[in-house]
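A protein chain is absent from this complex, but the other protein chains hold their places.
Chain IDs A, B and C follow the sequence of writing; residue 1 opens each chain.
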Amino acid sequence: MAVATISGLTVRYGNKTAVDGLTVEIPEGCVGLLGPNGAGKTTLLKTLLGFLKPTSGSGEVLGYNVATDGLKLRQKIGLMPEIDCHIPGMNAVTFVAYCGEMSGMPAAQALRRAHETLQYCRLGEARYRDLETYSTGMKQKVKLAQALVHGPKLLFLDEPTNGLDPDGRDEMLNLVRDVSHAKGLNVIVSSHLMPDIERTCDSVVVMRSGKMVRQGSITELRALDAVQWSVDLRTPSPQFQAAMEAEGATLITNAGSHYRFEFKKSPTEDIGSLLFAIAIRSNAQIRGFERASRSLEDVFMEAIS
Amino acid sequence: MIDLYLVRSALRDLTRTRNLIAAAVLVLAPGLLIWFLRLVALNRGGQFDYAAVYSLMSEKVVFGFVMVILSLVFCTSVVAQEVENKTIVYLLTRPIPRYRIITVKFVPALLVTLVTVWTALIIAAFSAYGLSHIGSSPLKHDLLLAPIGVLAYGTVFLLLTTLLHRPLIYGLLYAFGWETWVPNMPGSFQRLSLMAYLRVLAPHSTPEAAEADITSVLTPQTQDVISSHIAWVVMITTIVVAFALALYTFSVREYVPRDAE
Amino acid sequence: MIELVNTSRWYGQVIGINDVTCHVGPGITALLGPNGAGKSTMMKLITGQLRPTTGKVTVLGEKPFANPNVFRKLGYCPESESSYDTMTGREMVTMLAWMAGLTSSEIPARVSDTIEHVGMTYAADRKIGGYSKGMRQRIKIAQGIIHDPDVLLLDEPLNGLDPVARREVTGVLHGLADRGKCVVVSSHILYEVEQMTQDILLMHRGRLMAQGDIYQIRSLIDAHPHRIAITSDYSRKLASMLLESPDVLSARIDAEDATRLEIETRNPEKFYALFPELVLRNGLTIRRFYSPDNNLESVFKYLVNE
Partner (left out) sequence: MIPPIPAIPQQTVQNQNAPIADLSYRNYDGPLNSRAIRWWTIALAMFKLHTKPLSFKVIGALAMLPYLFVIVVLWLQGQLSTAGGGRPSFLVMTGLVDTTPGQKFALQFYNALGYQLLYLVILTLIAGAGCIASDNKNNALLIYLSKPITKNDYLLGKWMGLFLSIFTVAFGPAALLYFYCMVSFYSDGFFKDEPRLFLHMLTATGVTAAVFSSIMVGLSAWSKSPRITGAIVAAIYFAGQVVSFTLWRITSGGDANKDVILAHSSIGGAISGLSQVLYGVTVHTLRGRMKTGFHEVDYAPPSAFAMWGILIGLAVIGIAAARIKIRAVEVIS
């Protein structure tokens, strides 16, 4: 079943067309919404929340019409905006409970849920501190908590890892993964960081200039026709590369000590032995190898060009 | 050449529509008030004392309010606005000595203030005296003194903005707290306020005070007299010292707020 | 080109950076570290916005604080998103080009070229107030490189850029580095950094934790335990063989995928050297071989989390 069905949706601001005749069906699960800046992702999210009236076309989210049922929709959707936002003078618990109350939860329930979601978002004792003193990572967690507090069925995450350091990013991605895969929520993630999408999403929708240009599950999209192997050495080694080419492999890409080769002939049965043998011969040290697939970044670049 | 370009660019920023509207309101207000009073006087068949009305408008409204508020807003924004918008890093990492940066941003602020004050004075004078009596008005004197007032307040506010984190608040307190109360204090207290010296330089015959409420007549009217020589010396010293201090402060201070990391 | 000697900087009681000594030469250098590690403070010291509390900072041989001689050859792209919202992108770059000391005859062409270079020609004449994050970022980079500086510092320049823009900007930076300029880039996104450079400076809690070539740093870490995952049809046999080696600390077969064996070794260098021979000698078919710890991310984690 589709979470959102959009057909022929056009949204204009003044004379600028942000979404242009978009037709797409967003499946359940965790979906990545990709596209270069200005592709209309944020506009699409805002339209799906009922903030913007479509100029033409129609959209249905969770069975509600986006043009007319904005309030009912927002009861079932949680939004984690891209920009920093908070209400000055409140601590995290008060803020999240307040957000819950605005979604209609009775005060006591909202407070209970606020603690529950903040704890789930790994915000410990800091939740009693004023929001203005928070670091970027903590602010992101509070933003996620306020989107979850009213128990939505669908979650919009706009650049959830923006500005986070590696630890914070890791934590956030684990949360997104968990909430979408273990807790049964439908999630739409918009992000510029392809590795984030690869780690959290099952499928992606790629937009460009307000239109959908590619959609599918990540595994499908990443599949390669040819058989390629990526090899990671300890240090870059031209000898290894030469030896591989002598064995009939073609170098596809090389970045630092990462190599990717394609075998024109049928792939060797025992690739491991082959690679190790070559490595020993060319005095290189293999740190890893695996059957290559296209990176999501390649898929993306191809889709939008 | 660079300086000229920067002055022009700062001027363009100062003369944005929003600022122009605010300035227009301030420029027109004294003139409109005068016209209103004139209409009332004519309707009642009474005498319209244009000299008294112009004096009131020029001293209380133009010098006392328009000039102060404009130099406050424009001159404190020279540094404060850049710091608040975090754009000051772009200026501070350019190969131009800091004293030149602040000067090229300060001059346009002064110019805009001065032009507005002049316009307000001219409109007020013509509304009060009319074309026929304009020759007898103290307008010329006021126009000549306006630059001194603008410079004095401008440099003081420039110093505030280089020194303080929130110059607008302190400037407001100074301009409308200190500068409105101190000149009216008894004894030599008034010597602590710039407005008192400005009044000496641009004297206006205040109309005989209308009868007042019982609470306001209790203030004693015993103030010492400031000579105009002293007034000139004080004004010029203030301008020079405040400007020099502002240039020095801006050259040695750090203006980068610590990020909330 | 940039030199810090025992540099420390405090904000009142709060420490920004603590006793950092380092030298940065031509080429791209990545400045890494978690939030609050002192990266921005270090950049502000180098770009002469702050003065060190103790120690010395020199750029091209001079102290940078309010020093026009340094600024003539230095470009900076700050982290904050805010810029002159009421100007258009072109106006802002033009103004800053004037201030950078370019002559009036060369400015218009130079500005257009630079804006084209960062891919902003299509929006150069729109007000910055209406720009998206990525567009602001590009204009900020444009103003940093307009005067062709010898030293360029960029604080999180790729933040908010989409993959296309990221490639373009990385390309621009490589171009500068190839011409012998000194480019310092701070970033959180390690996979980006890995694609960009091998020279890193790793900051943590205000201290400089590691500096130099990624591969050098990696071999330092080789002295510490390391996980390696091997996919083969003989997981159990392989496990028992590997466990005979004193360097292998543990072997674990994945609960879900019996072909995946994960071992932990305390001497990765030695393990990597010996493993190929073991495989070849025993004729084992290995289908996948990688270490989850073998990337900048885990290097970073390892150094930071102790």
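What we mean here is this: contacts are C-beta pairs under 8 Å (C-beta built on N, C-alpha and C of every residue); 3 or more make two chains touch, one makes a residue touch a chain.
Note that this is a predicted model, so its numbers are computed, not measured.
Participant: Just to verify: which one of A:Met90, A:Ala126 or A:Ile280 makes contact with the chain not shown?
Facilitator: Only one of A:Met90, A:Ala126 or A:Ile280 touches the chain omitted from view, namely A:Met90.
Participant: Which listed residue, A:Glu116, A:Glu247, A:Glu262 or A:Asp298, touches the chain dropped from view?
Facilitator: A:Glu116
Participant: Given the contact definition stated above, which residue among A:Lys72, A:Lys211 or A:Arg291 touches the chain not shown here?
Facilitator: Once the missing chain is taken into account, the touching residue is A:Lys72.
Participant: Which of these touches the unseen chain: A:Lys41, A:His150, A:His192 or A:Arg234?
Facilitator: Answering carefully, the residue with contact to the hidden chain is A:His150.
Participant: Against the chain that's been left off, what residues of subunit B make contact? List them.
Facilitator: The missing chain touches subunit B at positions 33, 36-37, 40, 46, 53, 56, 65, 69, 166, 168-169, 172, 176, 209-214, 217.
Participant: For subunit A, which residues touch the unseen chain?
Facilitator: Against the left-out chain, subunit A lists 13-14, 16, 46, 49, 51-52, 71-75, 77-79, 81, 83-90, 98-99, 101-106, 109, 113, 116-117, 120, 146, 148-151, 177-179, 181-184, 195, 198-199, 230, 232, 258, 288.
Here, only the chains that are shown with their structure count from here on.
Participant: Any idea which two chains share the most contacting C-beta pairs?
Facilitator: Looking at every pair of chains, the most contacts join A-C.
Participant: Compute per-chain Cα centres, compare each with the mean of all protein Cα atoms, and return the closest chain.
Facilitator: Measuring from the global C-alpha mean, the nearest chain centre belongs to C.
Participant: Counting only Cα atoms for the centres, state how far subunit A is from subunit B in Å.
Facilitator: From the centre of subunit A to the centre of subunit B is 55 Å.
Participant: Rounded to the nearest whole Å, what is the centre-to-centre distance of subunit A and subunit C, using the mean of the C-alpha atoms as each centre?
Facilitator: That pair's centroid distance is 22 Å.
Participant: Residue numbers in subunit A touching 2 or more other chains?
Facilitator: 135
Participant: At least two partner chains per residue is the criterion; list those residues in subunit B.
Facilitator: Answer for subunit B, listing residues that touch two or more other chains: 261.
Participant: Under the touch definition given earlier, write down the residues of subunit A that touch subunit C in their complex.
Facilitator: Counting only subunit A, the residues touching subunit C are 35-38, 82, 135-137, 159, 162-169, 192-195, 232, 234-235, 255-257, 269-273, 276-277, 279-280, 285-291, 297, 300-301, 304.
Participant: Give every residue of subunit C touching subunit B within the complex, in rising order.
Facilitator: Those residues of subunit C that touch subunit B are 11, 14, 16, 35-36, 40-41, 44, 47-51, 66, 68-72, 74, 76, 78-80, 82-87, 91, 95-96, 98-101, 104, 143.
Participant: Of all residues in subunit B, which touch subunit C in the complex?
Facilitator: Interface residues on the subunit B side: 1-2, 5-6, 9, 13, 16, 85-87, 89-98, 251-252, 254-256, 258-259, 261.
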